[in-house]
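Just one protein chain is left out here, and the rest sit where they should.
Then we have subunit A:
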Amino acid sequence: MSGSWEDQGWDGQDWKGQAWDGPDWEAAAAGEIDEQDLRVLATLRTVVQASDPVPSGLAERAKFAMSVAALEAEIAEITTTTAELAGVRSTQYDRAGTITFSSDQLSAMITIEVVDGGNARLSGWVSTGSTHVELRERSRTQETTTDDAGRFTFSSVERGMIHLVMRRLDDPQSRPVITPAIEI
């Protein structure tokens, strides 16, 4: 990767007819990066960031794709399309929301309630027998197992994007099921 400039298609003459090589350019190019250079780069950064912003959600979508791949997981679909879901996703965080999911293996339902304006409480139900439920928050992971009635609860959930990963304990060979990102 580190051949000469000529290997990279530079002919030494491709910049407004001026030679790339020559004592002045060599000296300028060999100089240490100084305050002027940093000002040039900072200004360029401002222009580049404003003219070509990183699409919002790109990092989140990448993370989800990575989780699915790492777990070899089945992706559950959100089957709720009501206003309740919109309420969860909107910026009005003071409403509770219920979301239902389904995959080939199982169905699940979760309810999210914001507790005293801070964290949220997430309670849910899974249609299969005993199931291990992993809650992936932004910076931590919590785990629990469903009770005899298929219910589970996480009493303190950080605001932000979350996923649930569900693993059937009654069928250890089955693939884990992951939900799409839910914003709470």
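The rule is short, and it goes like this: a contact is a pair of C-beta atoms (placed from the backbone, for glycine too) under 8 Å apart; a residue touches a chain by one contact, two chains touch by 3 or more; residues count from 1.
In this section, contacts and distances are computed from a predicted model.
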item: Missing subunit (named according to UniProt) among the choices "DNA modification/repair radical SAM protein", "ABC transporter permease", "Dynamin family protein" or "Sigma-70 family RNA polymerase sigma factor"; value: "Sigma-70 family RNA polymerase sigma factor"
item: Touch residues of subunit A, complete complex, unshown partner; value: 1-5, 7-10, 14-16, 20, 25, 28-34, 36-52, 54-55, 58-59, 61-63, 65-67, 69-70, 136-141
